[in-house]
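For this view, one protein chain was removed and the others were kept in their places.
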Amino acid sequence: MEELLEQLLEDCRPYTQQGKVATYIPELAKGDANDLGIYVLRSDGRHYQAGDYKKRFTIQSVVKPILLLLALMDNGEEYVRSRVGVEATGKPFDAINVTDQTLFSDHLNPMVNMGAIAMCTLIKGKDYEERFRRLLDLTRQLAGDQEIDLDQQVYLSEKRTGNKNRALAFLLKTYGMIEDDVEQVLDCYFKACSISVNSKDLAHIGFVLANRGKLPQTEERIFPSRYATYVNAILMTCGMYDGSGDFAVNVGVPAKSGVGGGIMAVVPTRMGIGIFSPGLDGKGNSLAGIKVLEELSKRMYLSIF
Amino acid sequence: MEELLEQLLEDCRPYTQQGKVATYIPELAKGDANDLGIYVLRSDGRHYQAGDYKKRFTIQSVVKPILLLLALMDNGEEYVRSRVGVEATGKPFDAINVTDQTLFSDHLNPMVNMGAIAMCTLIKGKDYEERFRRLLDLTRQLAGDQEIDLDQQVYLSEKRTGNKNRALAFLLKTYGMIEDDVEQVLDCYFKACSISVNSKDLAHIGFVLANRGKLPQTEERIFPSRYATYVNAILMTCGMYDGSGDFAVNVGVPAKSGVGGGIMAVVPTRMGIGIFSPGLDGKGNSLAGIKVLEELSKRMYLSIF
Amino acid sequence: MEELLEQLLEDCRPYTQQGKVATYIPELAKGDANDLGIYVLRSDGRHYQAGDYKKRFTIQSVVKPILLLLALMDNGEEYVRSRVGVEATGKPFDAINVTDQTLFSDHLNPMVNMGAIAMCTLIKGKDYEERFRRLLDLTRQLAGDQEIDLDQQVYLSEKRTGNKNRALAFLLKTYGMIEDDVEQVLDCYFKACSISVNSKDLAHIGFVLANRGKLPQTEERIFPSRYATYVNAILMTCGMYDGSGDFAVNVGVPAKSGVGGGIMAVVPTRMGIGIFSPGLDGKGNSLAGIKVLEELSKRMYLSIF
Partner (left out) sequence: MEELLEQLLEDCRPYTQQGKVATYIPELAKGDANDLGIYVLRSDGRHYQAGDYKKRFTIQSVVKPILLLLALMDNGEEYVRSRVGVEATGKPFDAINVTDQTLFSDHLNPMVNMGAIAMCTLIKGKDYEERFRRLLDLTRQLAGDQEIDLDQQVYLSEKRTGNKNRALAFLLKTYGMIEDDVEQVLDCYFKACSISVNSKDLAHIGFVLANRGKLPQTEERIFPSRYATYVNAILMTCGMYDGSGDFAVNVGVPAKSGVGGGIMAVVPTRMGIGIFSPGLDGKGNSLAGIKVLEELSKRMYLSIF
């Protein structure tokens, strides 16, 4: 299997040159387009890795399923569903999903920015510092990596330049979708996106979702099985932005990408996969990362369809 | 299991009163809101049924995955994908998916009307009569039911009143998405929607998709496994219109609904399910039908997530 | 004044090369981009002309104010206003003005295609042949030119290729905005657009609107003063498609353009102007024609603001 991974990276390496490193915040533009890494954790306890799997990058949108999980753990399914919808928007990740001067919770989706910002307000905590701390703790626990931390440079860069997210947050405020102070909510969201992880971390987090709430090895249950189903279903329909349809057809497993270049894939009951390659396609997904997953899915029959 | 189905129908029968029978074409309005039936065909060859499972209704949008299958069988995956996209539109089934005066194949989706009309032009045949005949033949073969036929009344009613579909077809023509005569293409589409089936038929068709291309019992292969994956993935992300997200979360299997009241569900490797209940929710899906599937999914752990 | 016109054409002739002759119907593509003509009819009875003012071209959208006039004359203001709105759409001339699955009369505007198609159904006549005949008669009367007639080639070309207009008409039908047979309504609309006129005709028609319903010389009243106000106001806000704002600022008089290259301008109480130059700008307006009007407005203080 290790050989297979090495072979896949070899085959897909040319695609790293076709993607474009994200530049919408200055700090991200420093990513190295040549990076390509993969880590696979299987339900039999074995793990396999290749390439730049130790390299750290910011989690970006891959934090969205973790935000959703924590919101579910803190509030239960019914309340979370009443505040943030689950339908695909048919639009890019930072789209303004406002039609005809109205905005309802059903217009939101936890996997696009507006919905993710709204979810920050569902995490419990006495202030937004504590909320973020709890999110970071959950991330460390899921990844089994206590060294996961905030990338200060990226966080400050996001905070300084995140005007589109500010616009989205003020729209949420306008239509009563969030009640707290907009800048505090955004601060939590910018921090969440700036958590620094590696491919191994993403594979571990994906594994817990594949394993329906239980950690690897110890099989300790972190959250109810139902929440894994809830999150995985949304990853399937909306996890890869407006490229989710092609991903479902060509890879066929729940997954989430981030503009930092990471992809976390969930193969229910079988494995968690973490991928890193910062060159993005036109929809904001890791271009070479998707190619690797397409090949891996074909070779190992990963598709759940 | 038969008892379980009887119990489920009993429990969900009150919901039949909350849905509304489709009225957008006069003939459909004659449906009986009290009808509720289910048929389950399992991979071990057993089948279970309850309620009005023998009752016939028009297939409507449940024909879309069959249209897609035939288009794939006639043209291969690459060509079909180049003509009709696979992303969720985030809009109702008969939406005008035209932005800023342009229309691309990637704006289309085989599970909404525009995409389905475009797919009619991909079926091979010397004329549109032959194309429809081949679609009907495939439907009969998949359902294992040679008595499946056109409902003339509904077909004529659709043809007479289907002006929204005419508008959509002329837009496709305007932007070069279809080349043939619009009225001929529409005639084929209206006929396709007017095929008369019952719950058992839908369960059989769903089974072949769950069984990745092979008929029940004989295990005769009708189409390549890859096409089942292709179709099932799209059913997952877009099969229940703009209710696909909630369906993925709450039921968790590929499925397709039609405004005639039918739902075909595909439980990969395990079973095909056909449901019938003509009372629809606000998104055009069988209201009681979804309730039955939600319960069945919980009791039998059907979710693939 | 004749000299002024000659001078203006001289100055603006280079702009004829910047526009593009309409190609959306094959017959229009035959227009000669070098053509440039102007005709001015003043309230003191004098007229001035220069360039290709005798050259014939199809009236296209300049027929819209005449359609509106006839609808007003046949039905009165209140009824017409109840069927077709008067607000600018903020969109191109053939836009699909459908929001969220609904279409109201207030979404229509008589100066864009959807509204103009709807107006065809408001003209009185025992059949659509008679309706068109009455429109042609009014056009001849307003222009004082009995030789105005249909351009058969353009009409047949429009009819054969007018699929976008077919789509718009079927949408109108879907939402109950028109009741008659779509193809008959469209036939009338295609004929209306294919009336062959010259700059002198447009100047005469514009003059009657400027003169609030009375013909030149005889001062015979053709329609009530109120209808001129109604039409002129709409020409001001929407007559130049989504270039109406710039035209109001830079020329400042009610006007209507057509993709055949014609512009009819109305200088209330003072003059009617007809212009012809088939090279269009990106919004479908005669590019050199607008330049001529901008200059003329500056030199003769035509702006009503």
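We call the chains A, B and C, going by the order they appear; numbering starts again at 1 in every chain.
In this section, a residue touches a chain if its C-beta (ideal position, glycine included) is under 8 Å from a C-beta of that chain, and two chains touch if they have at least 3 such contacts.
This structure is a prediction, so every number in the text was calculated from the model and none was measured.
> Which residue from C:A88, C:L156 or C:L215 sits in contact with the chain not drawn here?
Considering the complete complex, C:A88 is the one touching the chain left out.
> Touch as defined at the start, partner being the missing chain; which of A:R56, A:K173, A:K214 or A:K298 qualifies?
Only one listed residue reaches the unshown chain, and that is A:K173.
> Could you tell me which of C:A228, C:I263 or C:V292 touches the chain that is not displayed?
Answer from the full complex: C:A228 touches the omitted chain.
> For the chain left off this view, which of C:A143, C:L202 or C:M236 is in contact with it?
For the chain that is not drawn, the touching residue is C:M236.
> Can you work out which residue in A:K30, A:K54, A:K164 or A:R221 touches the chain that's missing from view?
Considering all chains, including the one not shown, the answer is A:K164.
> In the complete complex, the non-displayed chain touches which residues of chain C?
These residues touch the chain not displayed: 81, 85-91, 109, 228-230, 232-234, 236-238, 242-246, 248-249, 252, 254, 268, 303-305.
> If the hidden chain were put back, which residues of chain A would touch it?
92, 94-96, 98, 101, 163-164, 166-168, 170-171, 173-174, 182
FYI, only the chains that are shown with their structure count from here on.
> On C-alpha atoms alone, could you tell me the rotation angle mapping chain A onto chain B? Nearest 5 degrees is fine.
About 180 degrees, rounded to the nearest 5.
> Measuring from the mean C-alpha position of chain B to the mean C-alpha position of chain C, what distance in angstrom results?
A distance of 47 Å separates the two centres.
> Starting from the mean Cα coordinates of chain A and chain B, work out the distance between those two points in Å.
Averaging C-alpha atoms per chain gives centres 32 Å apart.
> Just the number, please: Cα centre separation of chain A and chain C in whole Å.
Using C-alpha averages as centres, the distance is 54 Å.
> Residues of chain B that touch two or more other chains: which are they?
If we look for residues of chain B contacting two or more partner chains, we find none.
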